[in-house]
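Just below is one structure, and these are the notes that go with it.
Up next, chain A:
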Amino acid sequence: MSTMPVINLKDINVTFRRRLIGGDAVHAVRGVSLSIGPGETLGLVGESGSGKTTLGRVCLGLLRPTSGTMRFDGQDFGRLRQRRGQLSVVLQHPEWALNPRLRCGVSVAEPLKILGAPAAARREAVARMLDQVGLTPDFAERYPGQLSGGQRQRVAIARALITEPRFILFDEAVSALDVSVQAQVLNLIVDLQEKLGFAALFISHDMAATRYVCHRIAVMLKGEVVESAPAETFYGTPEHPYSRALMEAVA
Partner candidate 1 sequence: MRTAIYWLSRIWRSDALSAFGLASLLLLIFLGIFGPLLPLGDPTQIAAGPRLGPPTPQHPFGTDELGRSFLPRVVQGIRATFLLSAIAVLISAMIGTFLGMAAGYFGRAVDIMVARGADILFAFPALLVGLLVAAVLGPGQVSAIAVIAIATLPLLIRVVRSVTLSVAGRGFVTAAEVAGASAGRILLLHILPNVMGAVMVQLTYALSIGMIIESALSFLGLGVQPPDASLGSLLRQGSAYLTIAPWMAMSSGAVLSLAIMSVNLVGDAVRDALEPLKGRDLT
Partner candidate 2 sequence: MTSRKLLGSVAAAALMGLAALPLHAQEGTLTWGKPAEITGFDVHVAGTVASWEMYQMVYETLLSADDELGLQAGLAESWEQTSDTTYTLTIREGAAFSNGRAVTTDDVIGSFERIKNPETASYWSHQLGDIASIEAVGDRTVQVELAKPHATFLPALAHITAAILPMKELREGSFDPTQEMMGSGPFMVENHNQDESWTLKANPHYWRDGYPLAATLEVPIIPDESARIAAIRDGRIDFTTFENPDVQRMLGTNAQVEIQPQQTTNYYRLDVNALKEDSAFFDKRVRQAMNLSLDREAINNFVFDGSSAVDYPVPAAFGKDACRDLDTYAMPRDERLEKARGLLEEAGNTSPEVALTISSANPVLGRIGQVVQQNLSEAGFEVEINQVPTAEYLQKVFTDGDFDFSASWLAGYTDPGMVIKWWDPNFAVWNLSFQQNVPELSEALKEVSSIADEAVRDEKLVEICEMIDDGANLLALVGKSDYVVYRNDQVEVVVADRSGSANTYQYIAEFDPK
């Protein structure tokens, strides 16, 4: 395992303009510096509108920061297409995580297909991935409409992992799941990371879940990271008053 961080953000600012002409500028992210090493999960918590999702999009290269630098594996990020297979994402709404018109196998195989892998290799990889996320191979033939929320999120994780990426963003990946299913998915994330060693950013407003899967936790408030500490700290007493307010809900 190299010690070079996979994601390295320095002084990132993101500003939106609401209208073409006039209108207020919205500072979604202000001066955020973060880094995530290989095999490490960074938790990002904060209330809605605090800039978590915007920062996540910056890490994925979907959004160019207004200022600041983003390095990936110590290099310039470049274009998204050049990073094919190195990044992936698992998003919030399980009902929209998968294209309802495609069989799950096709969805899972898509990142490999984009990389140009041959069909046989793709089939083999899909079967392997489905097994890893605890699904039987016949799920490849099913449509998302036939799956429960937890199963869909597992398929989405299988798709995210199939290229063995360097970095995965989990954006509210378990928030919409029922408690009993949430636990299954959280365990899965932890297990797979141990096995595959990807860097992960885990965005959530749920302190309990974040604390469970993350090595470090950063708390965002109004676009700024107000506290960043190892997860263990959050089992004790976090420093920032806002972090404490968040923890009260868990206690």
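The candidates were selected such that all candidates are chains of the complex that A comes from, given by their letters.
Assume a residue touches a chain if its C-beta (ideal position, glycine included) is under 8 Å from a C-beta of that chain, and two chains touch if they have at least 3 such contacts; residues count from 1.
Keep in mind it's a predicted model, so treat the numbers as computed, not measured.
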Checklist entry - Between 1 or 2, which touches chain A here in the complex? => result 1
Checklist entry - Mind pulling up the chain A residues that touch candidate 1 in the complex? => result 60-62, 80-81, 83-85, 87-93, 96-102, 107, 110-111, 114-115, 156, 159-160, 163, 169
